[in-house]
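One structure is given below, encoded as structure tokens.
A single protein chain has been omitted; all remaining protein chains appear in their positions.
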Amino acid sequence: RVGWEHFQQLMEEDKRVEPRDWMPEQYRKTLVRQVSQHAHSEIIGMQPEGNWISRAPSLKRKSVLMAKVQDEAGHGLYLYSAAETLGTSRDEMYQQLYTGKAKYSSIFNYPARTWADVGAIGWLVDGAAITNQVPLCRASYGPYGRAMVRVCKEESFHQRQGWEILYTLSHGTEEQKQMAQDAVDRTYGPALQMFGPPDGDSPNSQQSMAWNIKRFSNDDLRQRFVDMIVPQAEALGLTLPDPELKWNEERGHYDYADLDWDEFFSVVKGNGPLNHQRLAHYRAARDNGAWVREAAAAYAAKQADATRGSALLSA
Amino acid sequence: RVGWEHFQQLMEEDKRVEPRDWMPEQYRKTLVRQVSQHAHSEIIGMQPEGNWISRAPSLKRKSVLMAKVQDEAGHGLYLYSAAETLGTSRDEMYQQLYTGKAKYSSIFNYPARTWADVGAIGWLVDGAAITNQVPLCRASYGPYGRAMVRVCKEESFHQRQGWEILYTLSHGTEEQKQMAQDAVDRTYGPALQMFGPPDGDSPNSQQSMAWNIKRFSNDDLRQRFVDMIVPQAEALGLTLPDPELKWNEERGHYDYADLDWDEFFSVVKGNGPLNHQRLAHYRAARDNGAWVREAAAAYAAKQADATRGSALLSA
Amino acid sequence: PEETARYALLLGDDCLILAQRLGHWISRAPELEEDIALGNIALDLLGHARFLLTYAGSAWGKSEDDLAYFRSEEEFRSCRLVEQENGDFAQTIARQLLFSFYTHELYQRLIHSADSTLSAIADKALKEVDYHQDHAAQWLLRLGGGTEESSRRMQNGLEAVWPYLEELFADVEPTAELSKNDIAVLPSSLRENVLTRLTAIIEQAGLRVPDAKGALGADRSGRFSEHRGFILAEMQVLARQHPGATW
Partner (left out) sequence: PEETARYALLLGDDCLILAQRLGHWISRAPELEEDIALGNIALDLLGHARFLLTYAGSAWGKSEDDLAYFRSEEEFRSCRLVEQENGDFAQTIARQLLFSFYTHELYQRLIHSADSTLSAIADKALKEVDYHQDHAAQWLLRLGGGTEESSRRMQNGLEAVWPYLEELFADVEPTAELSKNDIAVLPSSLRENVLTRLTAIIEQAGLRVPDAKGALGADRSGRFSEHRGFILAEMQVLARQHPGATW
């Protein structure tokens, strides 16, 4: 009861819950699921862009791209660590991803088809991620909120880089401009869907908001994102693939067309273009690395024994 | 004694020894070593050209090249079968190649660096092979001689194809012609060395000739080859990289410069450009295929059991 | 004829890309006999590709090599099944199984095409695909009924390629339009027979028919895959370094 009251008070005063604090089992579960899914998304998200590291068209772009994909691995690490403070081990989370039990952001089941997709992912996918994540910096669970602060700082850098790639392409040759437009056409819809289903179809949102994890509804965040990217697209000289997109004076927002939610749910269920490939790539990396992890563990154990041994001798 | 006399008689009359015939242990050993080395050479020889299958510059060339590399696998099969009639199993021979105990023709430790090498290998390497092998069609051991008949027929086809590749290149663009000349420059020396060390340094040759396995000495075959390729090179419009190469009226043969035998022995000993790579490629294929071979064996055993089972039932 | 050419190209691209993938096995197969068998299949497929590309090119005054080496990633029309990586031997066999069962059904019907060239190509190809089918089915049975490991790998192989089966039955253009004149075979009309036969052989091998639905993007555009660019980069590199050269 004391724990429960303390927790309630933290919620009411909008203060941080820390690992040592008592928390409702459902709160813990919700967070583990959300934080680990977020971590998994960073890990799987390395693949579409990683696909272009070897073929990046200039050394500068290659360097920036390598650094970016590496940052994603870093974000994965922060987030797994945050989730571990909730009592779930990294290996357990890995296992959930490995077996396909855990989800990750569905957009990574789409391919990075051309170099321009690297730009579109940076601009739209990282852009949507930031819109989603900035409020999460104030999430009630301390380690998660703090991890998000670090992540957001780097993500906004990535978004800027993506925008620059597209800007260069859209001011380049005709072929480059077409490449940029195609990538935006492909990425726009799935990026808007990153905020999750419409509020009416998102049953868990209410509880997450009550717990100060989520601060805005899916549709609110989506609107915020649309309002942000419309002028950015204009500055790029590229068109967003929605003929219904227009400023609504009354609402003070851009109106946009309904998204293809059938496709969204179908991809979530495993029928996206690359669901199988993404998981197979991850599994192959884990499988091929198993002997290395075993060796590192065995070596560490031997070293620890040796240290204990010499400590005994010198004692 | 009867066996020995029979064998001696076969040698004197230059007739074939067949698997059922008695033969001296040393004759058997010599043949197993020679035939299996020959088989191994076909197998490792698939690699340099195989390296160009994916990049062949026209579909016709791709098709011809695929067929050729596949023929080499076929030659390997004939030759392993011939060696098996001498009582050494294929698996044992595989194992000797796998562990690096067995040798194969040293020229395959050189890379097929450009497309033109595919031509040079066909013209010079297969050309040298044929010069070597035509007399082997009359080798005293029946299964070997008969295998060589099949092999020679295909090899002369391959040599022709190699020559055509070079002819096309040497009549193409400047770059293509240069590519052809470079490949010939690289391949000429090692191809001449395929006949083995000079007669003075080839202690086993005498015995092989006495046994009617080998019909001509290394240097005789090499001379025959040089005499053959000089006019062919002229027809190609390419230069053979030996400034001392010239017609010797008196001998009725072309004179040619000494070859770099230090390099030859060094490559034989394992220090060629690709000795390690060739063996590693072979080993990887065997290792990766182990589970398939096990599965095939297990399945065959189950089928045999089932057949026996139903035979018993119907009996 | 323009439409027919585009149809021939689509069929040819499938064969070309699969031949390219299979060619990699030569010198890397589990057994010498398989170096030869997979090489044979690759050669057959390359042969089919050459017939089809040559026929397609005749409509535009282009050679098979113009089409194979100088089209961009966007211009190819290969299905994603043939673009999938070789993986282990089981995954290659799974890919062969699906593709050979599909082409067997397809060519059996295409023999009756109103286009006499396509009909002749189908007739020639069918005899060879007969063997491809048998090769894949035999290995499916062996691996399915071999060891625990081989059965697990064979199942994984099927799971890996199954999402790309449906694309073979998608009524894309120009195929759908041409099928009205009996030039092409309507892809969706092949589905039932192919699936029935695949199901039967997979069950005979003691394996499960994967329940994966078709992966989104069954339009042969290349927009929904990451492999094609890598395949072409390697296949075309030499030809493109020497534009206009003869080989």
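We call the chains A, B and C, going by the order they appear; numbering starts again at 1 in every chain.
Note that a contact is a pair of C-beta atoms (placed from the backbone, for glycine too) under 8 Å apart; a residue touches a chain by one contact, two chains touch by 3 or more.
Keep in mind the model is a prediction, meaning the values are calculated, not measured.
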Indicate each shown chain that the hidden chain touches within the full complex. A, B, C
Using the touch definition from the top, which of B:116, B:267 or B:295 touches the missing chain? B:267
Which of A:62, A:103 or A:150 contacts the chain that the document leaves out: A:62
On chain A, where is the contact patch with the chain that was removed from view? 43, 46-47, 50, 53-63, 66-67, 69-70, 73-74, 76-77, 80, 115, 165, 168-169, 172-173, 175-176, 281, 284-285, 288-299, 302
Of the residues in chain B, which ones touch the absent chain? 48, 51, 55, 110-114, 186, 263, 266-267, 269-277, 280
Where chain C meets the left-out chain, the residues are 72, 229-230, 233-234, 237, 240-241
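Here is the rule we use: only the chains that are shown with their structure count from here on.
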Chains touching chain A and chain B alike, please list them. C
Between chain pairs B-C and A-C, which one is joined by a greater number of C-beta pairs in contact? B-C
Would you mind pulling out the distance in Å between where the CA atoms of chain A average out and where those of chain B do? 57
Taking the mean of the CA coordinates per chain, how far is chain A from chain C in Å? 36
